[in-house]
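Of the protein chains in this complex, all but one are displayed in their positions.
Up next is chain A:
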Amino acid sequence: KSDLSHFHVVLDQTRIRNNCIMTSKYNIITFLPVNLFEQFQEVANTYFLFLLILQLIPQISSLSWFTTIVPLVLVLSITAVKDATDDYFRHKSDNQVNNRQSQVLINGILQKEKWMNVRVGDIIKLENNQFVAADLLLLSSSEPHGLCYIETAELDGETNMKVRQSLSVTSELGDPNHLAQFDGEVVCEPPNNKLDRFCGTLYWRECKYGLSNQNMLLRGCVLRNTESCYGLVIFAGPDTKLMQNSGRTKFKRTSIDRLMNTLVLWIFGFLVCMGVILAIGNAVWEREVGFLFQSYLPWDPPVDNFLFSAFLSFWSYVIILNTVVPISLYVSVEVIRLCHSYFINWDRRMFCNRSSTPAEARSTTLNEELGQVEYIFSDKTGTLTQNIMTFNKCSINGRAYGERHRAQPLDFSTWNPLADRDFCFYDASLLEAVKVGEPAVHEFFRVLSLCHTVMSEEKSEGELVYKAQSPDEGALVTAARNFGFVFRSRTPSTITTQELGKAVTYTLLAILDFNNIRKRMSVIVRTPEGRIRLYCKGADTVLFERLHSCSHDVMNITSDHLNEYAGDGLRTLALAYRDLSEEQWAEWAERYRGADKAIDCREDRLAAAYEEIEQDLMLLGATAIEDKLQEGVAETIAILSLANIKIWVLTGDKQETAVNIGYSCKMLTDDTTEVFIVNGHTVQSVREDLRLVARERMMESARTRDGGKEVETQWAPPTSVLESISGEFALVISGHSLAHALEADMEQEFLETACACRAVICCRVTPLQKAMVVELVKRHKNAVTLAIGDGANDVSMIKTAHIGVGISGQEGIQAVLASDYSFSQFRFLQRLLLVHGRWSYLRMCRFLCYFFYKNFAFTMVHFWFGFFCGFSAQTVYDQYFITLYNIVYTSLPVLAMGIFDQDVPEQRSLEYPKLYEPGQLNLLFNKREFFICIAQGIYTSVVLFFIPYGVLSQATQSNGVPLADYQTFAVTTATALVIVVSVQISLDTGYWTAINHFFVWGSVGAYFTILFTMHSSVLFNIFPKQFHFLGSSQNTLAQPVVWLTIALATVICIAPVLAFRFLKLDLKPQLSDTVRYTQLVQQKKWKPGGRAALGRLGRGGSRRSGYAFAHQEGFGELITSGKNMRLSSLALATFASRHSASWIDTLRKKKHNPHSTPPTGDSSPAPSLVLISETNTF
């Protein structure tokens, strides 16, 4: 049907795929077998199936088959329903996607076709804003040069646009007729999941053309700002890179899960032990008594000796005692987690009004681990900060502006019609200075309006939109705009501005582009008056070295201002200018052109040329930009630190920026004794930094603090000393040092040093390194880690950590898709951990404790009865009771506790972050707690067996009929059991909602209702054999002696528990008990104890240099070449995308350059900053 006759695609695989995708797992016919097969891969389910088979053997069957099959079916069907619902939605989305329309070129005519019918080799036409249907080779586009723009948000989460270009030979095939003649042959790599790589060759008209990723449109992308384009389908359906990437993510398990699995194995061991003990008992009994009793009860035919009988008895007891590993455990745990996830989704206090995003628990299996987090790894940009820069303050010619004198922001619009309404500035004196016409101020803003790489777009008159490649630059240009120096448009050789209402056009002579080494950028312009001037902006440290000597006075004052700004955590830039004579310019321009055309060492030669002209600058002033933190970041970090959670910031950003943010979000404070900066490039230097300098200083400070304890410290092994150090240290390590620190022989050292620090900041790290750091802590610290981030570069870290949190509602969904939890504000983390996580952990622990307890209490009664019934595997209870105990009589109250319980109200969790500690130390459910529960369960079973035994074996009814019959005993014990476990759950429940009441009372009520129904004559008359307990409950429960027995058993079971709990509360109260108690006692005069420690969040006073310039080089060139002028905004976005997509490459490139990121700390006046860097590289 297609034009396969004209061309063909040669794949390494011969099959030709259509474009139908199927993410669903089942269809109607395969659902049951496949789902069951999957479910029986769970060990627990298989175990119960095995039990079921055992129960079908009559010689062994000690319980009816339905005691196992009813819960098993229930469990299986709950899971099946869940799976079916999930799959239904997958089917729906598959259908929706498969039935999207696309235009396929068939016989030279475009025809509508469903996506699923698109085949490899088809040529399809895409229009603007359409999803790309399959992996396409771009053949031609409506734009010049075969360019087209795509957004790859669904692939890698980046919303900015990328440019793709067709081969020049194919870009000429503009219309369908030509395209229909296309008969090329593509040989390419087999389908794979590498999004950024494609390699293939096009053979056409006896020529070979190399194909790269630059020619490909991948499925999942959206075509933007391109009228239409044509593409050749290379990979379709499941072969597309998108589908190849949608592999199942690694299943995360919580530590409670792992503990539970261990415990279940132990319980299996315990079960086997019990079985063996009882089987031995059976052997002895059969030999001594049963053998003699044979006249009344001969052995069953296959049994001919006591050993065989014991063997059968073992299996019989395995069946009876299987309830110690309750089938409903796993399902109940899942239900509880699901409910907790819903509580997270429903939390209004984690709903962001601004982005209208609720929190979302994307994984429903990790909730209780949220209550155990010890390490948080956080991304910086977009997570801690909003990535919004605001022009806050400036210093012009030695005068500081920007103090917040008044509450109302200045109103620019009346004065300047082109002003940006969103811009806020509070200092009217600056505006006055502009109006008055102070030359320095004018020149200052002129720099801002000229020296940048921003592109402008004027949709209608006066409606300017700036496209800046970095937000700080945008902020600066916007500031200039509002103060009357409006950048309006540019061409490759001109910049048009509107200065105080008057249009001015400057001739752009050169852009001396930014890079990380230069830390500055300049433009050389010719003013309308004909003067040539160089405007420069850059890091103060760099710029101050290049000032003209007459600027020294200004420099000194500005320097003070800069320190002040840095102290406030602002990002600063210094501005300067230089007048050039025509000769100077001409001479330099010559050299510049030479350097530009150089083939080898072009970059170095350009840098040298720039260096030459950027001299004798006249300082104008400095700007201070606030990198806006997300709301409540500092508070959240403070609270989380109080909760003993260590926060590491892992960022791709520069060291200075990262340290700056560290200060502004209070990770680093003035209390921080020392900040260690590890910045070495070689193994030795990094090791030295970590070991010698950092640790010795820590020890030293520990020693001076401890004073007399010095001797002891020396004797102790260094690790323990490190752990005991409580000083306020911080570690800042850069990516290249980290690469060495993460090597096998040094990671231990790095980890020890890092963990002894209160704050750790890793800057300039690659995504992979982020994951490696997380992995390192995960592996060696046995602690729960949480990674939080917003961008595609955080995905690896999010996936590696025990818990991954994605910041949603911002650009990109990649992080969210990889995450387990997502919300839109960093500050919600405190609620997620301290409230939801803490509760989840508490609830899960209480649930598990009670669950094991109740099942041991229930099951072990059989064990004791074994000693009285000749180890014959006779159950104590009615088989219906055994069936229903776990799924009806006792399941709902404990489920309600597991879902709703609260020990302290949510506000208290936030007020007393220390309440979080039990989770980190895993105090509420561990092996010890487990054994306590088991012991309590066994104790209860002893009481529940021997008290009724003691009473009933002698007792008679008041009408003389003995009570010692089996059915009476069964009913009495079962009733006592239900009452005891109900009283116990009442004790355990700390938060009695109406639902708890309903479930607890309802369960007891259901027990009696079902009991009387089962023992009624109605049912007996229908099935006499099945309901042979006829009348037992009526006869038994009418007897006062039975109730006295039950009461006695309950008191004996519960009183010790109550006493122990009271003693514990009295002697060793937990913080939560204290909080509850204080709440109870001092409800009126409550004082915020936890807040006291938060009080010292005031601004620090130390002076730090806070230079930051989040620029990327390459834009100057772009502008001057004029390549991006027609589709200016688009092209800009394209290159902006490089900022995030290829910044790793940039980084990699820079890594080879030893001069990258030279430390600025040496010029820093901050006395607390200790710089450790490899000086010999300079």
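Simple rule for what comes next: contacts are C-beta pairs under 8 Å (C-beta built on N, C-alpha and C of every residue); 3 or more make two chains touch, one makes a residue touch a chain; residues count from 1.
Assume contacts and distances are computed from a predicted model.
Matching "TELO2-interacting protein 1 homolog", "Glutaredoxin-related protein 5, mitochondrial", "Aspartate aminotransferase" or "Cell cycle control protein" against the UniProt entry of the left-out chain gives the name "Cell cycle control protein".
Per the touch definition above, the residue from A:S93, A:N129 or A:S493 contacting the chain not shown is A:S93. Contact with the omitted chain, checked across A:I109, A:V465 or A:L1063, is made by A:L1063. The chain omitted from view is touched by exactly one of A:N215, A:S341 or A:T357, namely A:T357.
In the complete complex, the hidden chain is touched by one of A:V289, A:V465, A:A503 or A:A608, namely A:V289. Against the chain not shown here, chain A presents residues 62, 93, 97, 131, 153-154, 220, 289-290, 292-293, 295-298, 300, 316, 342-343, 345-348, 351, 353, 356-358, 813, 839, 868-870, 872-874, 900, 902, 906, 947, 949-970, 990-996, 1017, 1020-1021, 1024-1025, 1028, 1030-1031, 1034-1035, 1039-1041, 1044-1045, 1048, 1051-1052, 1055-1056, 1058-1059, 1061-1063, 1065-1069, 1073-1074, 1076-1078, 1080-1081.
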